[in-house]
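Here's a structure for you.
Only one protein chain is missing from this complex, and each of the others stays in its spot.
Right after this comes subunit A.
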Amino acid sequence: MATEALHENETLASLKSEAENLKGKLEEERAKLHDVELHQVAERVEALGQFVMKTRRTLKGHGNKVLCMDWCKDKRRIVSSSQDGKVIVWDSFTTNKEHAVTMPCTWVMACAYAPSGCAIACGGLDNKCSVYPLTFDKNENMAAKKKSVAMHTNYLSACSFTNSDMQGCDKKAMVWDMRSGQCVQAFETHESDINSVRYYPSGDAFASGSDDATCRLYDLRADREVAIYSKESIIFGASSVDFSLSGRLLFAGYNDYTINVWDVLKGSRVSILFGHENRVSTLRVSPDGTAFCSGSWDHTLRVWA
């Protein structure tokens, strides 16, 4: 009754204060080992030269917003998905379309190439992950060969598949232990929703892109945020991020149609790339690092180098 409610409120209040207390202590612990900033350490690193990156290929063929893309291991094929449910496989070097599939749902939000290069997986608002084997026989009905699987089709793209319902709705970046199913680390320094996360090539850190117009670097061993990539003139959220092969460059696609290139170590912006006519929704560096591809709501994909 009334007394019960009162008791529950007290418990809630005491739990809340205990949680805040512990959080504060945790922050203190984390801060103890923070003896230097990244840009200080990076002072001895040579600055990068002038960057001239341009669109080298434009892939036109989607009839609606491009939502996701992935590279094939062969370094030139790309799979991309769009809002109208179409999934297209391109040889982006020649810009030829090689396969096209129509998904039964719209907003195909994730697609990935199997490491073997022989199948693609995609998923959307149907909450399923479907796998399509790729065949070169034009008469075969690809849709008929589709198999639905629950999870675990492409481990390396786990970021876009398994975390997609978590990272879009939170300012927290969480690292999960796949075995125990528990969250082992959480970072909450962004001021708005996080849209994209990507591991640093060594695996010891990851970058995140957020609606607060910043990208941040979190170190897993130091257990803290170690860099913020932001500029006053950058106002719109970053929708997708990826590292170059060495981890020296961070490419981030933004909702104001631009792509900003960051020097990961020095924290400065190296270049801003214009070209897309609507927001950049997805961005991946090619497997051999010779280029990166961006997909946009302007229905196109662009390969930059």
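Definition applied: a residue touches a chain if its C-beta (ideal position, glycine included) is under 8 Å from a C-beta of that chain, and two chains touch if they have at least 3 such contacts; residues count from 1.
Assume contacts and distances are computed from a predicted model.
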Protein name as given in UniProt for the chain not displayed, "AP-2 complex subunit alpha", "Regulator of G protein signaling 11", "Pantothenate kinase 3" or "Proteasome subunit beta": "Regulator of G protein signaling 11"
Residue of A:Asp84, A:Glu98 or A:Asp256 in touch with the missing chain, whole complex considered: A:Asp256
Footprint left on subunit A by the chain that the document does not show: 8, 11-12, 15-16, 18-19, 22-23, 25-26, 29-30, 33-38, 41-42, 44-45, 48, 53, 56-57, 75-76, 93, 107, 109, 125, 151-152, 155, 168-169, 177, 179-180, 183-186, 191-193, 200-205, 211-213, 219-224, 226, 231-233, 235-237, 244-249, 255-256, 258, 264-265, 272, 274, 277-278, 281, 285, 288-292, 303, 305
